[in-house]
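Dumping the structure here so I can ask a few things about it.
Only a single protein chain was left out; the remaining protein chains are all shown in position.
Letters A, B, C and D mark the chains in the order given here, with residues in each chain numbered from 1 onward.
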Amino acid sequence: MLESLLFVVMGTIMIVCAGGVVFQKNPIYSAIFLIQTMVSLAVLYVLLHAQFIAVVQVMVYAGAVMVLFVFVIMLLNIDKIEEEMGKDRLVYQKVTAIFFGLLLFAVIGIVTLKSVLQGTKGEYTPEKISEIGNTQLVGKLLFTDYIFPFEIASILLFAATIGALILAKKGLKE
Amino acid sequence: MSFPILTVVTFLPIVGALWILFIDKRKEEKIKQIALITAIGSFVMSLPLFFKFNLATHEFQFREMVPWIKEFGISYHVGIDGISLFLFLLTSFLTCIAILASWTIKERVKEYMIAMLVLTTGMLGVFISLDLFLFYVFWELMLIPMYLIIGIWGGPRRIYATIKFFIYTMAGSVLMLLAILAIHTLYYRETGEHTFDLLTLYNLDIPMRTQFWLFLAFFFAFAIKVPMFPFHTWLPDAHVEAPTAGSVILAGVLLKMGTYGFVRFSLPFFPYASHQFVPIISWLAVIGIIYGALVAMVQEDLKKLIAYSSVSHLGFVMLGIFVFNIQGLEGSILQMVNHGLSTGGLFLLVGMIYERRHTRMIGDFGGLAKQIPVFTVFFMIVTFSSIGLPGLNGFVGEFLVLLGTFKTNVLYATLATTGVILSACYMLWMFQRVMFNKLSNKKNRDMADLNRREWAIILPIVMLIFFIGIYPKPIISRLDVSVNHLLSQVDAKYKKTVNRLKIAEEKLVLKGDPLWK
Amino acid sequence: MTIPLTWYLILSGSLFTIGAVGVLVRRNALVILMSIELMLNAVNLAFVTFSRQHESMDGQIFVFFIMTVAAAEAAVGLAIVVALFKNKSTINVDDINIMKW
Amino acid sequence: MPNVFGESFLDLIGFVLLLPLAGAVVNGLCGKRLNTSVVGYIGCATIGLAFLISVLVFIDLLRLSPEHRLFEKEFFTWIGSGTFTAIAGLQVDPLSTVMILVVTGVGFLIHVYSIGYMHGDEGYYRYFTYLNLFTFSMLLLVLANNFLLMFIGWEGVGLCSYLLIGYWFEKKSASSAGKKAFIVNRVGDFGFILAILLIFVTFNTVDFTEVFHSTPEHLTTGSVVATAITLLLFLGATGKSAQIPLYTWLPDAMEGPTPVSALIHAATMVTAGVYMVVRCNVLFVMSPFSLTVVAVIGGATALFAATIGLVQNDIKRVLAYSTVSQIGYMFLACGVGGFITAVFHLMTHAFFKALLFLGSGSVIHALGGEQDMRKMGGLRKKLPTTYKTFLIGTLAIAGIPPFAGFFSKDEILLEAYTKGNLIFWGLGAFAALLTAFYMFRLLFMTFHGKSRMDKDVEAHVHESPRNMLIPLIVLALLSAVGGFLGLPAASAINSFLAPVVGGGGHIGGVDGGQAHHVSQNLMFSMMGLSTGIAVVGIALAYLMYIKKPELPTQIAGMFKLIYKILLNKYYVDEIYDATIVNPTIKSSFFLWRWIDVKVIDGFVNGVARLVELNSEALRLFQTGFVRNYALSMLFGGIVIIICALFLL
Partner (left out) sequence: MEITIPPFDLKSIAPIILITIAGIVVLMTDVFFKKLPKETLGYLSFLAVLITGLITFSQTGSPVYSFSNTFVVDNFSIFFNYIFLMSTAIVILMSVNYLHQEGVNFGEYYTLILFATMGMMLMAGAADLITVFLGLEIMSISLYVLAGFKRDRLESNESALKYFLLGAFATCFLLYGMALLYGATGTTNIKEIATFITNNHAFSSPMIIMGASLLIIGFGFKMASVPFHKWVPDVYEGAPTSVTAFMSAGPKAAAFAVFLRVFLISLPGLEQKWSVILWVLAALTMTVGNVVAIAQTNIKRMLAYSSIAHAGYVLMAIVTASSLGTASILFYLLVYVFMNLGAFAVIIILGKRGEENLRIDDYNGLGYKHPIMAIVMSIFMFSLAGIPPFAGFMGKFYIFSAAIKSGYIILAIIGVINSVISVYYYLRVTVVMYMKQPTREFAPLSLSPYIILALVITIWGTIHLGIFPSSIIELAQKSVLLQ
C-alpha cells in the first residue's frame, strides 16, 4: 500500500517536474526541476528493487551531471534567455511537436498495455537479490559477464574528457 | 591458344593512350602521330579478321575466354561472327579516319587523343563482347570519352549537348543493366549456375511475360542509342556541338551499337516479345524514316541536317531488323556499315568546310563547287551514297531492307520507300544551296580545296562506298551463315514459346516486390 | 498491493514523451540537452522495470552504462555549447542555421 | 557462234559498257590536266568504239535464228542474300540491241557535236565525263538482265541527267532544274522499287528471263498483283519518261546544254520508260487495266503537252513539250499493245528529235545563247545547213511521208484505232495535228520571216563548225530514211523484235497471221488520213506565221484565258508547289519547330527540369533548424512505428 502510494506520489512529482523542465522559461529552473525529476526517479528505482541504480542516480546524475549543467548555465551567464520570450520562428513547430508527442505517447501506451510481458525469467529473483545484495550483484556482473563493456566505458569517458577539453579549453595554440 | 587478335586490336588503342599519357603535352605533333599510328596499327591488325574469317560456320570465331569475376560467372569472353565482324572493322577503320580528321585540333591535343583512343577501345569492345557484363562495361565505358570529346572540344552549347547525351544514354542503359541481371537470375534459377556468358544464356527460354518486360528494358537502351523516333532529340544536339571526329564516331559507330544490340541481344533473347513488338517498332521506324527526312529538309545547320538524316537512315536499319528474314537483317547490318561510311563521310566533309569558314549554316554557303571542285566531287559522291543511289553502298542495304520488309508487310515497305524520295529532296536541296548557284558570299572566295591530309581522310571512305555498292558480296557472304543461324535460332525459340503458351505454364516468373503482395 | 509494472512503463513512456516534446519545442540548447536527459531517464526507468519483470540484472547493468554515457554526453554537449557560445554569444538553436538547404 | 575472230562478238558486249565508263573515268580523273581536244577525242572515241561493237553484236545476233536471239553474260553476283540474287549480268536480245544501237549511235553523233558546241567551256572535261557516264548508265539500263541491275542504270541516267541539267550550276535555275529532275524521277523510282519488290515476292527472282518465262505460272490475267506490278512499273516509267503527272521536270531540264537535251532529254534517257514497259510487255499484257491506264496516260500526255507546245516561245521548251508529247505517243502504243510500234517510234523519235535539238543547238550557238524564238526569224539564209536538216526533222516529226516520223506515228495511230478505240485514235490524231502545227510554227518563227534579232546578235550569226554540222546531216539522213525499217511490207524491225514481244503487240497485220488482221485498205486510208492531218497542221502554221503574222496575237487576244493557261503550262508547276511542295516544307517546319523542339525535346528537357524543380523544392525542407530536423525524425519514427504495428 505504501508502495502504491509512494509510486503515485513520486510518479506525479516526476511528471510535473518533467513538465517543468520542458515548459519552464528559465533554464536554471529547468535544471532544478530536472534534479527533482531524477530524485523522484531514484525513489521509483528503489521501489523496483534497484537500490544501486537509485543511489547512482542521485549521486552521479542528480549530483554530478546536474551540477555540470548548472555550472555551465552560470558560466554562460544566461539565467534568462530573451529569445525564448520572442516569437517562435517555426510557427507550427510547437503544435506539431505536441501532437506527435501525444501520438508517441499513445503508441507507447498501446504497446505497453497490449503486451503480455513474458520473456525468459532470469535467475535473479528479488529474494536472491536481497540475499546477495543488489550492489554486490551489480558489481559481480560488471566484473564477470560485463567486464568488457565495463572496460570499454572507461575509454568512452576518456574520449569524452578529451573531447570536452579540446572543445572548451581556452587558448589552444598549435 | 592462338594469337589473341581481338584483344590486341581492342586494347591497342588503350596502350597508345597510356603511351601518350607519358609524353610532354607540348609535343603535339608527336602525340598526334602516336595516336594515328596506334589507330592504324589497330586497324591493320584487324584486317586478318576479314580475310581469315571462316564463312562456313555460324560459331563465333577468334574466341578468347578468360575467367574474370568467377563469383558472378563473369568472364572476359570475346569473339566475332559475321554480324559483328563488319561493325568491328568499321570501328577500327573510322577511328583512323577520325584521328586523322582531328589533326586540326588546337587545344589540349594530348587529352583529346587519349579520349579518342579510349573511346575506340570501348567501342571495339562492345562489338566483340560475348559476355553480357563485359558488354555492358564497354557500353558504358565509351560514354566517358565521348562525353569529354563533345564537352571539351565541342561548340558553344556543348555542355548542354554532352550532358543530354550522357544522361539520356545512361537512362536507357541502366534499365538494360537490370534486364541483364534479370536474365542472369533467370538462368541461375533454372540451372543453379552463375553466368553472364552470352552463348550459354542463349539457351535460356524466358517465359513470355518476362520477355515482354525485359525486352522493353533492352528496347529503351538500344532505342535511345539508335536513336529511334521519338528518342532521338539528343542526337542533333550532340552532333551539332561535337567536333568533327566526334560526330564521325558518333554517327559512324555509336549509333550502330544500338542497332547491333537489337540484333545481338533483343532478338535471340526475346523472340516472342520481339515478334510482339514488331508493329510498334516498325511504326516507329517508319515514322522515323519519314519524320527524320522531313525535319532534315528544313534544317539550316548542315550538321543538324545530317543528324536528322541519321534518324531517317537508322529507321531503315530498325525496320530491317524486325522483319525476321534474311534479306531484312542482312540489309540492316549492311546499312549500319553504309551509314557509318556515308554519314561519317558527310560529317568529315562538313568538318572540312567548317574549319575553313567556321560556320555550318547552309545560308552562309552557295556556289562552292566553283571554288573547291575536288571537295565538291567527294561531297557529291558521299551525298549520293547517303541518298541511296544504286551502285553506291547505300542502295544495297536499303534495298535489302525494303525487300525484307516487303516480304512481311507491304504497308511498312511502301511507307519506308517514300524515304527514298525524301532523302533525295533534303540532300539535293542542301547540296544545291551549299555547292551550286553563284558564289555570293565573299568570305567563301578564299577557301582552299582539299589538302593532302584531307584527301587521305576522304578517299578511303569513297573507295569503300564504291566497293560496297558494286561488289558487296564479300560482306554479305560473311554475314550469311551468322544471320541464318540467328534467324533459325530466333524462330525455333519463338515457336517454342508459342507452343508453350497453349500449355500456359509460367514457372519462371520473377517473384514480385513486396508492395505487390 | 504491488503496483503493476505496466504503470511504470506508462510512466516511463510519458517521461520519454515529455523529453521528446521538450527537444522539439525549446530553443535553448541547454534545455534541449536537459530534455534529452529526461528521455534517457525514461529509458532507464523502462530498463529497470523490465529488469524487475524478468528478474534479471541485465537491465540494471544497461542502466549503469546509460548513465555513464549520459554523463559523457552531457560533458561533450556542454563543451560544444560553450564553444558555440564563445563564438556567437547565443545558445538559441534557432539562431544557428548558417547551413541550410 | 564463232565469227572471223574465232569467237562471238556477243562476248564483247561487256566492252560496250566498259568503254564509255573508261572514258568517263579517264576524263574525270585526268581531264583537268588534259588538252581539251584530247578530252573530246576520248569521249567520242569510246562511244564510237562502243557503237562499232554494238554493230558487230547486232550482226552476230542477226546470224542467230530468231528464237535463239538471246545472249546472256553474267559477270558476278552483285547482291545475294538468302533466296534473293541480283547478278551483274548483261542480256543481249533484239530489243536491247536496238537500244544500244540507238544509244551509242545517236550518242556518238551528239558527242561529236558537243566537241564543237561546248568548245571553250571551262568545264569541258567535266561535261564529257558526265556524258560518257551517262552513256554508260544508259547502256547498263538497256543491257541489264535483271530488274535491279536495270535500276542501277535507271538511277545512273537520272544522276547524269541531274549533273548535266545543272551543268551550269552557277545559274540558280539550272541547279534547281537538275534537282527537280532528280527528285521527280525519284517519285517514279518509288514505284519502280516497289515494283521490283513485288516482282521478287511474286516470282522469287528479278531476272528478266526467269520472270517472263514464269509469268503464266505466277500471274493470272487481270489479277491484282499483275495490275499492281505493272502500275508501279509504269509509275517509274512516267517519272523517267516525263508523263503525266511527273512530266514537269523535263521542260525545266532544258537548262542544260543543248546536246544534253538532245541526248538525254530527247533521244535516250526519257525513252527509258518506254523501253522498260516494252521490256516488261509480258507483264503488262497480264493486266488489261494497266494497259488501259498506260494508253490513257500516254494519249493524254501526248495531247496535253502538245497544247502547251503551241504557245511556248523558247525554242528548246517547245521541243521539250514535243518530246513529252511524242513519248506519250509511245506509251499510247504500248497501252494498246503495240509494243514494237512503240520501240519503232522510240527509234525514229531518237533520230529526228536529236536532230531537232541539235539543230536548235546550232541556232542557239549561232545566236550566242539566245533561245527565245521571238528574237529569231529569217535564219534560213544565214544557217543553210542547219535549216535544211532542221526542216527534215520537222517534217519527220510532223508525220510527212516518207520521213521516219510518218511511219512510226502512223503505225501508232493505226494500232490505236485497231486495238484500242476511237478515243485513243482521236487523242493521237489531234495531237498529231497540233504537233505538225507547233513544229512548223517553230520552224517558221526561227528560220522564216523577218529577222527579229538584236543588232549585235545578228552581226555575229554564223553557221556552226563542221563537227557540229556532220552529226546534223547524219541524223537528217536517218530521220529521212529510218522509217523504212518499219514499212509494213518488209517490217524488219517487226520480225526482229518479235521474239522479245512474246504474246502480242506486233505491228500491223504482218505478224505471221496470228494476231488480228488489218486490211490493206484500212492501212492505207489511215496513212492518208494521218498525212492529211499533218498537212492541215502545217498549213495552219503557214497561215498564221508566214501569211498573217498578226493572226496569232489576235487569236491569243480572243482566247485570252486559254492562251494564258497554255502559256503558263496549265499552272501545273504552281499547283504542285501549292499542293505538295509548300505543304511539305511547311509541315516540315512545323514538325521541326513544334513537334521536335517543343514537344519531343520539350518533354525530354521537361523531365530534367522537373527533377531540378523538385530538387529546388525539396531542398527547402532542409530548413537549417535543428528542432525542425528533430521533428521530422520524430514524425518519420512515428510513421514507421505505426506502420509496423498496425498496417503491416
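Keep this in mind: contacts are C-beta pairs under 8 Å (C-beta built on N, C-alpha and C of every residue); 3 or more make two chains touch, one makes a residue touch a chain.
All of these numbers come straight from a predicted model, not from anything done at the bench.
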Write out, one label after another, the shown chains that touch the chain missing from the document. A, B, C, D
Which of C:Ile3, C:Val25 or C:Val76 contacts the chain that the document leaves out: C:Val76
Given B:Ile69, B:Ile287 or B:Met447, the one touching the chain that is not displayed: B:Ile69
Just one of D:Asn421, D:Ser519 or D:Ser632 touches the chain that is missing; which is it? D:Ser632
Selected residue (touches chain absent from view) among D:Val38, D:Leu52, D:Leu70 or D:Ile641: D:Ile641
On chain D, the omitted chain is touched by residues 608, 611-612, 614-616, 618-619, 621-622, 624, 626, 628-630, 632-633, 635-637, 640-641, 643-645, 648
Per the touch rule stated above, chain C touches the missing chain via residues 9, 16, 19-20, 23, 29, 32-33, 36, 39-40, 42-43, 46-47, 49-50, 53-54, 56, 58-59, 61-62, 65-66, 69, 72-73, 76-77, 79-81, 83-84, 86-88, 93, 96-101
In the complete complex, the non-displayed chain touches which residues of chain A? 107-108, 110-112, 114-115, 117-122, 132-133, 136, 139-140, 143-149, 152-153, 155-156, 158-160, 162-167, 172, 174
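Going forward, only the chains that are shown with their structure count from here on.
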Enter the minimum step count from chain A to chain B; a value of 1 means the two chains touch. 2
Taking the mean of each chain's Cα atoms, which chain ends up nearest the overall Cα mean? B
Taking each chain's mean CA coordinate, chain C and chain D are separated, in whole Å, by 97
Quick check: how many Å separate the C-alpha centres of chain B and chain C? 64
Rounded to the nearest Å, the gap separating the Cα centres of chain A and chain C is 6
If a residue has to touch 2 or more other chains to count, which residues of chain A qualify? 89-90, 93, 96-97, 100, 104
Contacts with 2+ other chains: residues of chain C: 20, 24-27, 94
Going by the touch definition at the top, which pairs of chains touch each other? A-C, A-D, B-D, C-D
Touching residues on chain D, where the partner in the complex is chain B: 76-82, 84, 148, 151-152, 154-156, 159, 162, 166, 169-172, 174-176, 178-179, 182-183, 186-187, 189-190, 193-194, 197-198, 200-201, 584-585, 587-589, 591-592, 596, 600-601, 604, 608
Which residues, counting only chain C, touch chain A once they are in their complex? 1-3, 5-11, 13-22, 24-28, 30-31, 33-35, 37-38, 41, 44-45, 48-58, 60-61, 63-65, 67-76, 78-83, 85, 90-92, 94-95
Counting only contacts in the complex, chain D reaches chain A at residues 623, 625, 627-628, 631, 634-635, 637-638, 641-642, 645
